[in-house]
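A single protein chain has been omitted; all remaining protein chains appear in their positions.
As written, the chains take the letters A and B, and residue 1 is the first residue of each chain.
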Amino acid sequence: MTDVHIGDAVRRVEDQRFLTGQGNYIDDINMAGQARAAVLRSPHGHARINGIDTSRAEALDGVLLVITGRQWLAFGMGTLPTKTGVRKGRNDTDINEPPRHCMAIDTARYLGEPVAFVVAETQVIANNALELIDVDFEPLEAVSDAVKALAPGAPRLWDDIPNNLCIDFELGDLEGTEKAFAEADHVITLDLENNRVTAVPIETRGCVGSYDAATETYTLYNATQNVHANRDMFAENVLGIDKQKLHHVAPDVGGGFGAKNSAYPEPPMVLYAAKKLGRPVKWINTRSDSFLGDTHGRGQTSRVQIAINNDGTFLALRTETVGGIGAYCWTIGPFTPTGGSARTQGGPYTFPAMYYRGRAVFTNTAPMDPYRGAGRPEATFQTERIIEYACRKLGLDPVETRRKNLMPPEALPYMSPMGMDIDCGDFPLLFERTLEMAAPDTFAARADRATKAGRLFGFAIAPYLECTGGAPKEYAGVQFKEDGAVTLAVGSHSTGMGHETVLPQLLAARLGIDFDRIQFTQADTDATPIGGGHGGSRGMEVGGNAVAQAADEIIVKATPLAAHLLQSDAAKVTFADGSFSDATSGASVSMTEVIEASMDQEPGFLDTGATFERGVISIPNGCHAATVEVDPDTGAIQITGYWVMDDFGTVINPLLADGQVMGGIVQGIGQALTENIIYDDSGQLITGSLMDYGLPRADVVPNMVIDYYEGAPTKKNPLGVKGAGEAGCVGALPAVVNAVLDALKGHGVVHMDMPLTPEKVWRAIRDKGAHDPEALMRDAC
Amino acid sequence: MEDFSYQKPKTVDDAREAYSASADGLFLAGGQTILPVMKLGLAAPSAVIDLGGIEGLRAILVTDSVVSIGAMATHATVAASGDVRQAIPALSDLAGMIGDPQVRTRGTIGGSIANNDPAADYPAAVLALNATITTDKRQIAADDFFVAMFETALEEGEIITNVEFPVADAAAYAKFANPASRFALAGVFVARTGNSVRVAVTGAGTCVFRVADMEAALAKDFSATALDGITVATENLNTDIHASAEYRGHLIGVMAKRAVEAAQTKGGGK
Partner (left out) sequence: MPKISLTVNNKPVTQDVEGRTLLVELIREGLGLTGTHIGCDTSQCGACVVHVNGQPVKSCTMLAVQADGAEVLTVEGVSPDSGLNPIQQALHEHHGLQCGFCTPGMVMTATALLKNNPDPSEADVRHGLEGNLCRCTGYQNIVEAIMAAAKTMRS
């Protein structure tokens, strides 16, 4: 029997198959008789499609099917609607939501937008057929930059949408903020950019679809993060079928980080073709096409302003953001630059007044949808950058100033001006501990050593405040089998985070049963009636609590049987540490024994399906700190130290939590230093391959020291967990960028936009920090 | 990728013949450049002639005065060769900086210089060390070999068989890598033999090139400070999303100094 507890660093069960090459990813799935698909994508950022001639492609031996946008429309296929939570803008205006079809209809609005779909006997034939499709494109003027897209006279993506504006959103207290701005000793303004990036999970997307004519049921294996929600979209919105007629399963998924969250256009085309051809159809994306058609993230231009007094007291924060969301409203695309980036403005500091305005803007670029953090990294970056900048401008000490303004624990619970219910935590404690870990007393010596080697030493600390998100409901189903196996099916979804280990760990610990007996299922629309998939750091917060709730219900059901076995009375029997006991008689019986005994009851006696619904989202928080060394001759940056204290509430498995934090930090480091999605003015992607898009590699990332504060479990959910999946990304951007700027302070450098390429650093030094703080948003505010 | 006929001749003569006999032939060495190019559909030869079966093309021979490297010697072998390291440590260092371990397992010196990627590392060594390129037809001096971006003095169907590097008194290579691709954003190879100094720059221009002013200054005084104030004209340098011509020009200066310093401390050959 394997005993596991909450808080144990249980090693993962899924590792065995991944380490030996036995994982079952989408490209490993092959169905008898399958045909292969390929997608013709727009080579233009914006172009009218005057006609498509598919005859040469259709004539190619082995080509089975060619579909164009016009045909797709004629089949009666529906559109993919947005599920954004923000639908109302300022002055009660409605969101502009143009129709999003799976294929471009008459106009292609971004490079890589599907224009035609081919199915053939082999991949080679399908790919060759793409080259035989003659499309009469008439290139149109494009606009890829969101600020430019808002300007009067900018090319329009949609005839009926003025200024390319999807939604103009606001939150907070404008009047209070303006008043504080009028009264403060200083108002400091900084325009900054949160560069556009993309998730690049190492496995590209792909799917295999089939259709069973006898039952009129489709089956879709899909590298997705979200089987239930996307099933509903594909079935009900696009194909116009009952959702019961689509069985949607995700096999092992090779990373997602948000980029496999959305309802993408290819799976419905695959399903249509599978039915039409009466044989399974497989489509696997290439990396090159992933850069064009996978969702991107961040990509915001903002003006951030702080009202601050001479003594460093913060009075108010105001942020105006413009975010390009691509040509359509994707699954939650319009949410990120609006509500998603508003909520955690101000971080863990006391800001008596705050105001946020975010405009989501249509651009001729790939779609924007969640990327790890979706709004919180942006908000934290904006907050921490304006604080650091203000300190530099006013000669205030950045550590002291932050310390002074952190919300004290006595102030909690606190409803932030952005509507966040900040219930618990100890921000000053985490701040001090992080600082201690970084050992500031060694900085002078480290700076000295760096100087001797011709480098500049820098340090920054960045507290962060997070919030969870994603679908609020989750289901966990537990069944007990005759042979002793216990099955656990959960609707949340791991694309690498380790649910297959940690959720059984939780169930085993809660029930006191053998961990090895639990068989785990996820990401299958037949296995759970509902499922919220993956996103918003919800796995443990919602999925974990569903498992805990199922365990608690099982205990309740088992108690009368235990009492019977103990020849006692249910009211007298208590459950603890895996056993039911009767305090009066001292007798006890284990859960395992009760489960065995339950096999003599009616079938499924203890089987339980529990649905947990989150009330209020929880508030993970913590603090990052980094040291860097900069080579002033070349501008090269090396991160030399990295420390984190996180408050995720109760930590169920610290090993897995570490993994989430490290992975998130390195994605943040990537964005801060090397990753950048760049489009030119015609909507061509300049950084569309791993030769130009710089993913972090092993030799550029530092060793990270991570610790947890578990003194403030949240009462918002029974497990007391706060969500761990995105926090690494949230804290890393300001920690790294501010540390580099600290290193350059002797050269007068006060600001640089990400990514901090060596050339930018070198130029900033050469130009002695010359910088226009209002350059980016002058035309947009 | 379009299909092609595949041949693996055993001699250089057979390889040349196979090439002449094909409509659109292509030599294949390590494949670390040409296969990615073919996968993206940017080259579609009718015949691929694999040089991997030819005896002797992988040989590395080191004497007191010359390091001779067979065209098919891989970056990994050159990086690991004790003989090369002893004679021209900068050359092993350079080979060890190319790409990643897997690329070094397969990629070859012949392929690298035949390809003449403007950001490749080997061309800098070949030019600075004043190497001689031997082909199936003739010998070509380094100064005549690298013609323009992806262009060399090689004629149609000409096969590089080996590269001979005279052993220098001191040499070093300093590379500033492109953070994304890890090719050279600017790489400078400096070699001193007696009173003569050669400085070759890769990554910064459309083709590897020498810097006469630096060579003259270093010939008088082989020290980093001798390079103070020497700038490289930026008109002919590359500007792309990774670096401007101006920055590349600056990097050349920094990397040249670092190469000189390294050559002074550990770059000595014999």
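Rule of thumb we're sticking to: a residue touches a chain if its C-beta (ideal position, glycine included) is under 8 Å from a C-beta of that chain, and two chains touch if they have at least 3 such contacts.
Note that the coordinates shown come from a computational prediction; the quantities given were computed from them, not determined experimentally.
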Q) In the complete assembly, which of A:T68, A:T627 or A:Q667 touches the absent chain? A) A:Q667
Q) In the complete assembly, which of B:V12, B:L57 or B:A76 touches the absent chain? A) B:A76
Q. Which residue among A:L412, A:V616 or A:L695 touches the omitted chain?
A. A:L695
Q: Among A:T189, A:T217, A:N237 or A:T286, single out the residue that touches the unshown chain.
A: A:T286
Q: Kindly state which of the options A:Q300, A:T344 or A:T495 is in contact with the chain not pictured.
A: A:T495
Q | Where the missing chain touches chain A, by residue | A | 11-12, 14-23, 25, 27-28, 199-204, 252-255, 257, 286-288, 495-498, 655-656, 658-659, 662-667, 689-691, 695-699, 701, 703-704, 728
**Q.** In chain B, positions touching the absent partner
**A.** 1-6, 8, 28, 31-32, 35-36, 38-40, 48, 50, 52, 76, 99-103, 105-106, 182
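Following the convention adopted for this analysis, only the chains that are shown with their structure count from here on.
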Q: Please compute the C-alpha centroid of chain A, do the same for chain B, then give the distance between them in whole Å.
A: 43
**Q.** Contact set on chain A toward chain B in their complex
**A.** 288, 633-634, 636, 673-674, 676, 678, 686-687, 690-695, 700, 757-759, 762-763
Q) Quick one: in the complex, what on chain B touches chain A? A) 40, 176, 179-181, 241-244, 247, 250-251, 254
